[in-house]
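Left out: one protein chain. Kept in place: all the others.
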Amino acid sequence: MTAPGPTPQESLGSVRELPTVTFGHRSLMWWGTLGFMTIEGWSLALIAAMYFYIRQNFLTWPPITVPLPSLTIPTINLVVMLVSVVPAWLADRAARRLDLGAVKLWLLISTLISLAIPILRWYELWALNVRWDSNAYGSAAWLLVGSHAALLVLDVADTVGLTLFYWFKRMPIKAMSDTSDNSFYWYFMVGIWVPVYLIVYVGPYVF
Amino acid sequence: MTNPARRLPPNESAVTDPGTLPDATPQTLDEDLLIAEARQLEITWRDPAGLWGWLTTVDHKVIARRYIITAFLMFIAGGLEAGMMRLQLARPENTFLGPDRYNQIFTTHGTTMMFLFAVPIMTAMGLYFVPLMVGARSIAFPRLNAFGYYTYLMGVVFMYVSLFINMAPDAGWTSYVPLAGPEYSPGHRIDVWAQLVTFTEIAALAAAVNIIVTTFKMRAPGMSLNRIPLFVWAQLVVAFMIVFAMPAVAIGSTLQLASDRAIATHWFNPAEGGDVLLWQHVFWFFGHPEVYIIFLPALGFITPIIETFCRRRVFGYTAIVLSNITTGFFAFGLWVHHMFATPIPELGQSLFTAASMVIAIPTGVQIFCWLVTMFSGRPRLTTAMIFLLGFFITFVNGGLTGVMLASVGFDKQVHDTFFVVAHFHYVLLGGAVIPLFAAFYFWFPKVTGRLMNETLGKWQAWLFIIGVNITFFPMHILGLNGMPRRIYTYLSETGWGPLNALVSAGAVVIVVSVAIFIVNAAMSWRGGALAGANPWDSYGLEWATLSPAPNYNFLNTPVVLGRHPLWDTGSPLPVVTGLRSDRREVLVTTTFDAQPDHKHKHPHASIWPLVMAFVMVELWIGSIFTPWAVLGGVGLTLLVMLGWGWESSMESDVERVATEGRIVEAA
Partner (left out) sequence: MGVASSIMGSALASCSGPQNVLDPAGPPNRSINHLFWAMLVVAAIIWAAVVVAALWAALSRRRRTREDLEPIVDVPNEEQRRHVGIVTGLVGATVVTLLIFLVYDFTVGRALAERPSRSLTIEVIGHQWWWEVHYIDPDPSKLLVDANELHIPAGEPVQVKLKSQDVIHSFWVPNIIGKRDLIPGYTSSLFLHADKPGVYRAQCAEFCGLEHAKMALPVIVHSRADFAAWLAEARSPAAEPNDSSAKEGKKVFLAGACSSCHALTGVEAYGTIGPNLTHIASRRTIAAGTLPNTRGNLGGWIVDPQSIKPGARMPSNQLAAKDLRNLIDYLETLK
């Protein structure tokens, strides 16, 4: 029986001087973010697959009784989203420089732009010109756009919260790393939207 | 015993961050200093006192222990339901349960066993042991971990409250539409199922992300990818499978089935272009990997137990790792074999037949590796080893009937009959529950500090193995004799009576065995023999620390020099020092080679995970009664995110920031 107490140990070195805050793929939070991005991206891909599965049941797409989706609002929103990547990227850069002033500035600009996006998204849903309970086409289109919208709202809220914290309280230095990860997630949100936009809004025109 | 050079693996971050790892010559640490450090660590990692501490703890061992106990209680609940079903079916035209009650009971049995017992207990074993096995002081995201457990717990409570108010789901654990749709299942029973699934999916996904990141980034220095313990490999593969399988059923149950029922979407309504087979595709795209999500962790239990009791390293480490990965991939290519009786193209069926047979190969590889290991070792028949013999007896039978079921012609004969019921119980009890019991006996001392009673254990093991075979073997014959599954009664002229009576008798043996286990566990926990750090002289890092593991897991982070750390290094244990004992620090290492990279600040106890789980209750359970609950839930989620973030942002310290090739001290 081993007596309660530490077993004999031999030190091969010390990690005392290692850093405690890192950026990008070195940090745990980046990996966690990547994990949830994978889950969410895969979920959207599955929903897209179901969208195409349902499509097999229809002779025309959209079904004859349903008009084509409008393109104006969705295209405007797409442009806004693409533009919003710029301040997110600048906030990311500023965070890696530990430049507090620039982080606050670019986060604020990010927030202002990204607040517009969920609002536009609301009109974007109606731009589908079909209701979720009209037919299976409506259900599929609403789910694809709607589930992206749900993630979008959470992420915008995250950005808003971070910005408020930065402007109204003293933030610990590790929040810089969180800011960088927040931008990382935002690239994903915008990037994954492009295929969804093409499938749901442009697709019915093309095929 | 080998004695490789006792030194740290080369450190690349030392190049980018010069001077962070002074190369030290090996130096034996002073015992008094270690004891003092242990005292300090104990205080640093301690939970707050009292009930508050109980509700706010983020210790992965505490959370995982609750997880395991809750899931085991669900095993008992599911077992009692099975007992009721066996009572009803023990003789023809029995009237113990009417159809309405019976349908709720069998649905609850399947749902409990799959969603509330099997998956949670397997991930919980990972949440307990993965950090210990990779030599980490904690898990990557402890608050997410706590949130996952509470969400799961809410699901458990929700399900069983529903059962007692006669609102339990009654369309089978598969909830096929249109039977489970709004037209043929009015009321809220199916909604309970749909949202329960969501609870357990959220919990499983939280666990999966935690296990992946812990395995990738928190391994002890020197534990490169090719030295990861096979238990951890199995958990890692399963975590990836969860990431790709669970979203399918979460989408299917919540965003399609529940929304068809609540807000009149038409996913499964053929009249509006919907498709009832879509549900089966979605469900089985999750449902088939699910079986392997339950089964692979159990294979992960087997290797260390065989190695320890046969006193020999396993043959074919690489082959077993590759088998796990291959199984994980192929598991996603089999789902259509649950749908052979539906009108789908025959060419597709042939492909799925082939895939269903191919998946037998990686499992075969593992079994052969273990057999060879046992043959060339010196086995000691502990309870855990007896259970593993039961694994070979029982699981191999289930695997072989699985190969038979891959045949479309034969499958169509026995699909949805008791033959299939027999098959999957052989696979799940033989391939998962029996190894799980082996794991309980093996790791019980690490969790409680005490050994389980071996005499009772051996009785339990043999009774369980015999009971399972008496219960499930006759079901093969019943299926061939035409008995469909999920029937609440049968006519006596079918001739199914005698075998059903035998099956029910076998169930009694299983009940006795599980009762012995419960008694044994309870008695041993209170008064079993003290175990010491490493009672079996095993090799994993989990045995390098005290039993039970202290709240900080490891005094100093161990260094790994091979695949069998303790066997490779002997005493003294090689470690790295330098993690602070006055604040919660964990060591983060590089993904492939596990070189020390940085020290991560670990969060303190927090109430937010529990609060967030209650928000999930508002959101998902509320949505059963009104879709507006979703909006409320989103609003509350945003508030909780704010609170959670606020709490994190209050923990301010001077940090060493590694950025853009330099290190800055900042607060």
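Which chain is which? They are A and B, in the order written, and residues in each are numbered from 1.
One rule holds in what follows: a residue touches a chain if its C-beta (ideal position, glycine included) is under 8 Å from a C-beta of that chain, and two chains touch if they have at least 3 such contacts.
Bear in mind that the values here come from a model prediction, so they are computed numbers and not experimental data.
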* To do: For the chain that's been dropped from view, list the shown partners it touches.
  => B
* From B:Phe199, B:Phe216 or B:Trp536, residue that would touch the chain that is not displayed -> B:Trp536
* Structure fact -> Of the candidates B:Leu389, B:Ala529 or B:Leu642, the residue in contact with the absent chain is B:Leu389
* Of B:Leu499, B:Ile516, B:Ala613 or B:Val630, the residue in touch with the unshown chain -> B:Leu499
* Contact partner of the left-out chain, one of B:Asp47, B:Asp416 or B:Glu618 -> B:Asp416
* Asked: Out of B:Gly50, B:Pro343, B:Gly527 or B:Gly661, which touches the unshown chain?
  -> B:Pro343
* Given the full complex, what residues of subunit B touch the hidden partner chain? -> 1-2, 98-100, 103, 171-172, 176, 178-179, 184, 270, 275-277, 307, 311-313, 315-316, 319, 341-343, 346, 350, 353-354, 357-358, 360-361, 364-365, 367-369, 371-372, 374-381, 385, 389, 392-393, 396-397, 400-401, 403-404, 406-417, 470, 473-474, 477, 479-482, 484-491, 494-495, 498-499, 502, 536-537, 539, 562, 564, 567-568
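We take it that only the chains that are shown with their structure count from here on.
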* To do: Could you give the separation in Å between the centres of subunit A and subunit B, each centre being the mean of its C-alpha atoms?
  => 29
* Asked: Of all residues in subunit B, which touch subunit A in the complex?
  -> 6-8, 13, 17, 19-24, 26-29, 31, 34-35, 38, 140-141, 144, 205, 208-209, 212-213, 216-218, 243-244, 247-248, 250-251, 255-256, 259-260, 263-267, 269, 272-275, 278, 281-282, 285, 530, 532-534, 544, 546, 555-557, 559, 571-580, 585, 587-588, 591, 596-601, 634, 637-638, 641-642, 645-646, 649, 651-653, 655-660, 663-664, 666-667
* Structure fact -> In the complex, subunit A touches subunit B at residues 1-2, 4-23, 25-28, 31-32, 35-36, 38-39, 42-43, 46-47, 50, 53-54, 57-58, 63, 96-98, 132-140, 142-143, 147, 150, 153-154, 157-158, 161-162, 165, 169-176
